[in-house]
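Here's the structure we're looking at; comments come further down.
Every protein chain except one is present and positioned as in the full complex.
Note that the chains take the letters A, B and C in the order they are written out, and that residue 1 is the start of every chain.
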């Protein structure tokens, strides 16, 4: 067991380095976790590359990372439902527990949520992290560290699915099959979707989506609306997930969605105002539902990955040891076409 | 009892006249209704003024009107749950009853729905109308004909409310308080909203909204977002209903809606693509829900108007006898600022 | 302002007395409330009379009371969203905020909830109480202390209504119109019920239910099922609330409920196992939903009482000053037929 706390640091000048920090102590109600694996999220890369994302700006050096798993090595006072030695996936957003959103079960909307790896709040690219015990979610027996590190993005997909309330046998389209889209594809099938279409422009991603159960549509090779209709007997799909993070996908969603259907907006469009055909929302009585992170989604994500209903390993295209974390970031940044998910092992 | 069937007719040249037609016969499962009152809908005026609305074009003369009440005067074969003499409100959109939307309870989305007063389908500005018995909804004792004629727009409001699923005590904003907006204000209060804000630019409408229980905000006199926030302790509202039918209101909705809130899009924006801040939908995890007419909304509308929880009389600003129906249309067309709802009595 | 903390005490020998205690201090995140009014709950009387209720037994002297309102007189560390001088209704069950029920928004199901006035936990029949700031709910302007004291039972009714999800215009029956039943009657109307039947055997209660908007049925004077059917055109009601706390009412509920209807079980039957016609649940596809206290129900209760949609004053049949609290308990115990709600004013 390492005796120092190695921590990856990122500054406003796009520099990444590892430094040694003291090992923190678990406070009341907290656990101390020895981190074993971290996934690199697109937002980590974004801060690395640009130093800014929406309202968040890198000003001081901080530690990235919020997709992590590890083992509990110490319990703070009053912790009774966790044990030393337990393997856990880390839920990185800690809410206030007192506001109306916390109390109604939508704690991800807590205005005071503290989210690890947002500049100013240190993330999980460290050897040791403390957090409230109830945000350290026990992993089922046999789950690997790298699987555990993928629970966080899986929770995003599960939350999207929860917001959708997919009916058994329903038809689904996922726009954009990067890491989140690929997890949404699987989560949709895992909760009973009848048919899932995956739309993307990258063949590698589409091939993986197909392997995971989707029907691929390459939007370079064919016009997306026609691509959907031709595989759906001329109908739209019951549920559309926008996971591309592009305004063209946002604008496409109402067109490919069937009457009385549901659109879940997962990705953030690259522009502030999207030219949106609101009249289609009206004519078809569509529902459009935004999501922002997740609430109560780690336990189901662990359960579904644990029993194999969602598979995360096929998404992991690259692995690095912790001491090469800066190189891992650089690689992910420079090879977006080859990378789905990079995992760094402590 | 009149022995001919007077029918209002509208042609492509904006001409309106009354002609005499044969009295139709109730077919199997149908009732024959002697119409007693008709409201003039904005869409009727729109066809009168422009001859076109969305995909619908006036080509041949037809009969407008789809807000009507009357008395059953004859039963077709096999009708057992209606009686001659019963007062009924007419639900004007008849679905196929066989498609998946009909069978799932969203029959307003039936692709084969036949909607009275859409050019090509004669509407209710007649003395006699036949329709399936189950779309002639019994009026509670004591309800007047003009109240009965207002059940159809009330059903729009009830459907909007049903789509919203307002929690008791929730806060609400209604953008645009024309006839539909005024009914949404009341329906929201009738289902337990705690506070309802009404936004409009016309003082007469705002005064009426206030009389009916809303807190008025004149968007000419004050900036709408600030107007909402200043009356909500700096918060947005839980539910926003866009009933203005204008892109500026559609675009405003996400801004004034609180985190985890719901927007119901009732009005149709005047432009095809609205510059829409989708990122606000994401950041706040909003739901946006379109509506198109209504399903299963006449019985609750009759119930709520019947027990006074929704009052329709204050909306009726003008009344005309049937023989002056063309004049009624002209008046409504020429005095949009004075008119809320015009009712024509047969 | 009183300088001591008078506290009502109840022991295992059915003795009630007032003693003086030190004034507690608001801890971190807490407020200190000067209590101004308390309602006496049936459970308070039950412990007074029998010393036991379900698993709870009076062993040591404790302070009853959990229906209270008062004014904030001090803030603990870190409290930012409450102010000294604010009038508040006290939500008496404090959950752990960390278990899965707390995090999913059903914190009333928290296994570690600490509920004031359960023997062993001191209640609100005192001059001063401390509690977490977020469980001290601001009263709207103009609300009286005695109204504030009635928010707790109103929250029970609101929670029952939330569990029911009453559709606009739906028909409702409330079995038993004691304090909770009378509040359910009003809450049902406040959220859009079309017609509410009230069943009881006491004329005083039925008269009050009628005054508050229900159609009364005296189950001594007429057979209950026939009483319901005769007022419903031979149909059952869409929603039935069992608020009588008697097995005969529990058993009646499926009979009077219409196909596809919902039963909310509010009262606790007097026997452990009720002979229940489960086949009626099947044949009619009914839903039966239990409730146990409330979650997130104080803000809507305050809102609906605040705007007059639910009226609590008509329920308050007797008032006592705090120094006569023991007499108030004795009176409530001895005159069940005259008493609806007794309020004690500090």
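Just so it is clear, a residue touches a chain if its C-beta (ideal position, glycine included) is under 8 Å from a C-beta of that chain, and two chains touch if they have at least 3 such contacts.
If you're wondering where the values come from, they're calculated on a predicted model, not measured in any experiment.
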Of C:56, C:276 or C:331, the one touching the omitted chain in the full complex
C:276
Among A:144, A:280 or A:303, the residue in touch with the chain that has been omitted:
A:303
Sole touch to the unshown chain from B:47, B:62 or B:107: residue B:107
Provide the residue numbers of chain A that touch the chain removed from this figure.
158, 161-162, 165, 167-170, 187, 190-192, 194-195, 299-304, 306-307, 309
Had the left-out chain been drawn, it would touch chain B at residues 29, 97-100, 102-107, 132-134, 295-296, 299
Can you list where chain C touches the absent chain?
101, 104, 106, 108-109, 111, 163, 247, 250-251, 259-260, 265, 268-269, 272-279, 281-292
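As a working rule, only the chains that are shown with their structure count from here on.
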Counting only C-alpha atoms to place each centre, which chain is farthest from chain B?
A
Interface check for copies chain A and chain C. Shared numbers divided by all numbers used: above half gives same, below half gives different; which is it?
same
Cα centre of chain A to Cα centre of chain C, whole Å, reads 42
Could you check chain B for residues that touch two or more other chains and list them?
none
